[in-house]
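All protein chains but one are shown at their positions in the complex.
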Amino acid sequence: MARLGNRIRGISRLSPTATAGVIIILLFGVLALFSDMFMPHDPVSSFTDRILQPPSAQHWFGTDGNGMDVFSRVIYGAKFGFGIAIPAVIIAVLIGVPVGLIAGYRGGLLDEVLMRIFDGLRVFPSIILALAVVAATGQSLLNVVLVLGFLDSPVFARLVRSEVLALRSSIFVESAIAAGNPTWRILFLHLLPNSIQGAMAQTAVRAAWAVRISATLAFLGVGIQAPTPEWGAMIRQGAEFMVSGQWWVAIFPGIALILLVFGLNLFGDGIQDILDPRRRVSK
Amino acid sequence: MSELVLSTKNLSKRFPVGRSGSFVNAVNGVDLSIKRGEVLGMVGESGSGKSTIGRTILRLTDPSDGEITFDGQDITTLPTKLIRPMRKDMQMVFQDPWSALNPRMKIGDLIAEPLRIHFNMSRSECNDRTEVLAERVRLSADFLNRTPSALSGGQLQRVCIARAIATNPKLIVLDEPTSSLDLSVRAGILELLQELRAETQAAFLFISHDLGTIKLISDRIAVLYLGRVVEEVPKDKLFSDPSHPYTQSLLSAHLPSDPNETLQRLTLQGEIPSPINLPTGCSFHTRCPVAINSCQSNVPEADEISPGHLVSCLRLKDGQNIIRRDLK
Partner (left out) sequence: MNLLSVQDLQTHFIFRDIDHQLREAKALNKVNLTLNSGQVLGIVGETGAGKSLTAQSICGLLRPPAKIVGGSVTFQGRELLTLPEDEINTIRGAEIAMVVQNPRSSLDPLTQIGAQLVRLHQTHTGGPLAGSRKKALDMMQAVGIPDPEGRFTAWPHELSGGMAQRVLIAMALINEPKLLIADEPTTGLDVTVQAQILDLLNELVARFDMGCMIITHDLGIVAHYCDQVAVMFAGEIVEQGPTREVFLTPAHPYTQQLLAATPERLQLGVKSQLGGQPPDLFNLPTGCLSQDRCTLATEKCGAPPPLIEISKGHLARCHFVKPAEKGRSKSNE
């Protein structure tokens, strides 16, 4: 146990950034998993007698336009944060990594074509594309996740491809070829494990992106709708009330959103520090 | 089974340089042959093409010209799909053991890989064979579950050798296998190779820039300069009867560890020409102390001056070795 404690101390010294990020993510993770323990009220039951009440002892973050407890809704919203970000990133990885592997190793025409397609995807404003696709295919959580995953895959493809480009002429790959490895083994047993670090480091950052975009979509009225306690939808609803002075409806979900995205970004940044020895905080 | 495992005829390899239209002429007409159980040493400096020859013979890169015959079969233009299964019979040991092994694979898996690919062995059969191989190369079985970062250079090279002999290949190409290793570690590896060649009767192509090492392990030695074999000599004649002027200068530059051995330096002028711009005729003529006019225009053929001793030099047609030696 003491050894584990020491190991944690050791790693956290390598990157204070990653440590801070992990703490934030863990906080939200706990909230998402054990939301029942932390929610004083049911997030979707409305107290019709207490509409738009400012923060009080009973409702720490106040109540919204439907009389629902904002605090409970913010906590519940953490589920969506993770529930969207994680599957979206997984899909992005599942699409992007194999494409990056093959494009990087094969090169030539295949590489050019794939990369142009992916470049096109990246260049296109993702919000607009996501809006269009979700609007066309239907407002469901699943669609949002799929679209986000697809839109995010070029990042992973590029990262893996650049590592593969560097690695494909390295000696151990040549040794693998000399041993008689077929191409699929070279790609998945030799190249993949050695080219995936950069992509893995990016997952946290891309998760942050997914959280942000889904909140934006919800804010724009696409995807998740009220009264679902998703932060973006809550901000949308709360925006109307900002003008009339009821700031708490929008601000608290806003802070939660910023905090989670910030934590994910910190972690992603910190992972880079740990993986790249040159960036480490030295003794 | 044929005695001759490998032979090449006029083997050449050119690499294009960017888009400029010029080429690096790495290998320029090399004839080689290696028999079962024989060790052919290949020695040369940078630009000699020795590494490229090793790779071309194994079809890791395609030849630009000439023929490669492996175990009686012409493999010069065989498509990759058909070469792949042949790789169980021709293996390579690379110079730098740290970069030659996938840093994320376990040692046991690295050794077993050729077995997995070429034979349909069950997992337990594979494991057994891996243990036998590890023992054969005197590598402790404790290491089989570690990754390369846990082993020293000498141990890693033993892993590479185990990997190379796993499928009982007929030909093993070793590209500077001991050059990156410490002196005391080299000895162990060379001893291991000596045992293995006797045991397996495989043909070895041993590439090195170090004359001392080459002499120790080889039966015959081919001296390369700018992609051509200038001299091919049985091991005992290398130090006693080097005939080509380049071989002599190479030998004279070699520093023995015995301070009492006086050096007889044969200094060459200038540096090795670039393989992009090969000199005409005999490529050595620009630095050769005994070059004459016809050396600029004629590429010398290989003459057998005594059994097993071939030299490519126009001056030898004069019947005697007239190379002067500059005493230090």
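Things worth noting here:
Think of it as A and B in the order they're written, each chain with its own count starting at 1.
Simple rule for what comes next: a residue touches a chain if its C-beta (ideal position, glycine included) is under 8 Å from a C-beta of that chain, and two chains touch if they have at least 3 such contacts.
Everything quoted here is computed from the prediction, not taken from an experiment.
When the whole complex is considered, the residue among B:T130, B:T213 or B:T286 that touches the unshown chain is B:T213. Of the listed positions A:N6, A:S56, A:S140 or A:Q225, the one in contact with the omitted chain in the full complex is A:N6. Residue B:V185 is the one among B:V185, B:L278 or B:V299 that touches the chain not shown. In the full complex, chain B contacts the hidden chain through residues 45-46, 152-154, 182-188, 190-191, 194, 209-213, 215-217, 249-250, 252-260, 263, 265, 267-268, 270-272.
Annotation for chain A: contacts to the undisplayed chain at residues 3, 6-7, 9-11, 13-14, 282-283.
One rule holds in what follows: only the chains that are shown with their structure count from here on.
Averaging Cα coordinates per chain places chain A and chain B 52 Å apart. Listed in rising order, the residues of chain B touching chain A in the complex are 58, 60, 84-85, 87-88, 91-92, 94, 96, 99-105, 113-114, 117-118, 160, 163.
Listed in rising order, the residues of chain A touching chain B in the complex are 170-172, 174-182, 185, 189-190, 193-194.
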